[in-house]
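I'd like to ask you about the structure that follows.
Complex shown without one protein chain; remaining protein chains in place.
First chain written, first letter: the chains are A and B, and each begins at residue 1.
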Amino acid sequence: MTILLEAKNLSKHYRLSHGETLRAVSNVSLVVHRGEALALVGESGCGKSTLGRTLIGLGSPSSGDVFFEGERISGLSDRALRRWRPRMQMVFQDSSSTFNPRRTIGETLAEPMRIHGRTGIAERIATLLEQVGLSSSILSRYPHEFSGGQRQRLNIARALMLGPDLLVADEPTSALDVSVQAQIVNLLRDLRNSLGVACVFISHDLAVVRQMADRIAVMYLGRIVEEGDVLAVLDAPAHPYTRALLDAVPRPDRPLPPPLKGDVPSPIHPPQGCAFHTRCPLAQPRCSQERPQLRQVGEGRTVACHYPLL
Amino acid sequence: MGAEALLKLHHLHLELPTGTALLEDVSLTVKRGDALGVVGESGSGKSLTAMSVMGLLPGLKASGSIRFEGRELLGMKDREWRRLRGAGMAMIFQDPMTAFLPVRSIGAQIDEQIRLHEPVSRREARARTVALLGRMGVPDPEAAAKRYPHQLSGGLRQRAMIAMALSCGPALLIADEPTTALDVTVQAQILTLLCEIRDSGAGVMLITHDMGVVAQTCTHVAVVYSGLVVEQGPVAAVMALPLHPYTQALLEAIPPLDGPRPDALPTIPGRPPTPDARPEGCVFAPRCRYVRPDCAVRPALREPEEGRRVACVLYNA
């Protein structure tokens, strides 16, 4: 498999008004192969959304680099990035706010192709609508006339208009009802198979991620704590945090487990040593002193923990 | 069994002024020490059910009966209802950030509720607030009471919300999607807290869209679809063997967390009807895989097994 996107030691820090720094993403390295689906998973404030945006050049990193097909795209000016934009597209969670309520669906869908001076817009729209399971008769309608699930389909169609190689989807199903969520999950899976587009899914829902992704990267306080094949990681997590996340998912088929203590610490003042040690049920003295580095545990799996579960 | 029903909705009917029925024939029971999960998708009327118990739906026409501790609530004067709200029954909401007044401290808002219902001094109210916050697992409750909602984390805000709801010792706690805005690990904490409240003897009515949440925290479940209860029963039985095709489909649509990964998740075709276009017959018939001619007549809620009810022609025999 060839590497499509690669991030090396990527960090994104925000300077706050009181001279403090919010470390949203710290020293993250990852690769996305062509046609692959990588899931970024974690709780709110773990930096997954910031990382997703930084990967495709929405906001430049504080340090580190992003390479797309081997070429550096981080730190480029907006003008220089324009050439890359059609190759990387984003799907947001809230499908109602990504559409301009006063423009018809047809206008909105045509816009990216117009901006980039493409031709054959009508045919392209027809093909894509069919692919996302909507009829072409909807083009003259307005966003508010659609249900959440349909809008999310349109949103996906819009992102695919320019035939991107990479799709970054930020919580694409979390605003949807379960039955509709299942439809969108199936759709994204089908599209990936038929178009060969690589995906970065940003999600907090492990069940959805397991269904959609090939690989998973679990984030905690701006760092990747575990990465690997999604089935392998979720069947036998190596990091206690992944374990806790997995246990906390409410399932019809098992009782409520004892929950993790406390809240996620603030990314402005992350704990010393392993960031998870304040909540970790298995923490040892060493964990509060020394930050564990990512290391290999088994085939294609890495974990940042002194005492991994594997 | 045997325990006196704390809350009993009997054929509750809720209508818009235009005559469109939002809830039809909703009958539910919550007993002390029980937790009833009301599950449904958005627009199913599950929140409306909760709000009508609280009497917070001005402008809607309700008929049928809502009995709370043996008293009929429908037709009660607002003044009397107000005395119940917050004292006899209390409610917590989905997003504790917006549910609290952003411009006053958490403590002041809890004090307010105590003083609305009981003639205590400011000082006494605050002492109770602090004690409550501590009991809800808020670290350093005295300082937390002085903080504003935006200064607390989502989990602590929801704990404070629950503390406020419990401040006057209500017999019934209604929780409307209490964990939807929270992270999973925090959600598990809040659900544990709800279980403890239930075990302490209060009745809990949990409104949610998440079958998993119901399974882990409730004793009974009612599945709502398009303003109607289509199935109800003890949680363990319903989860193990859902009777209504809609309940079955809802459970199947949840992606598995272990075992083989299916190529495609089972989905429900179409979407729920809007209240003004509700089918004459079975409301789920247009999307049901078992649909047959006699679905054209709305099936009544029957009791095929002890304690379980389902509204589906499949169980008519």
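A few points about this structure:
Note that in this section a contact is a pair of C-beta atoms (placed from the backbone, for glycine too) under 8 Å apart; a residue touches a chain by one contact, two chains touch by 3 or more.
Heads up, the rule we're going with is that contacts and distances are computed from a predicted model.
For the omitted chain of this complex, the UniProt record lists the protein as "ABC transporter permease", which is one of "UspA domain-containing protein", "Probable glycine dehydrogenase (decarboxylating) subunit 1", "ABC transporter permease" or "Biotin carboxyl carrier protein of acetyl-CoA carboxylase".
Across B:L48, B:M91 or B:A311, the single residue that touches the chain missing here is B:M91. Within the full complex, the residue among B:L16, B:L56 or B:A143 touching the omitted chain is B:L56.
In the complete assembly, the contact with the undisplayed chain comes from B:E112, out of B:E15, B:E69 or B:E112. Residue in contact with the omitted chain (choice from B:F68, B:F100 or B:Y246): B:F100.
Of the residues in chain B, those that touch the hidden partner chain are 54, 56, 79, 82-87, 90-91, 93, 95, 97-104, 112-113, 116-117, 148, 150-151, 153-154, 164.
By definition in this document, only the chains that are shown with their structure count from here on.
One finds 32 Å separating the Cα centroids of chain A and chain B. Residues 43-44, 147-149, 177-183, 185-186, 189-190, 204, 206-208, 210-211, 231, 234-235, 244-260, 263-264, 279 of chain A are the ones that touch chain B when the two sit in their complex. For chain B in complex with chain A, the residues that touch the partner chain are 41-42, 153-156, 183-189, 191-192, 195, 209-217, 239, 249-251, 253-258, 261-268, 271.
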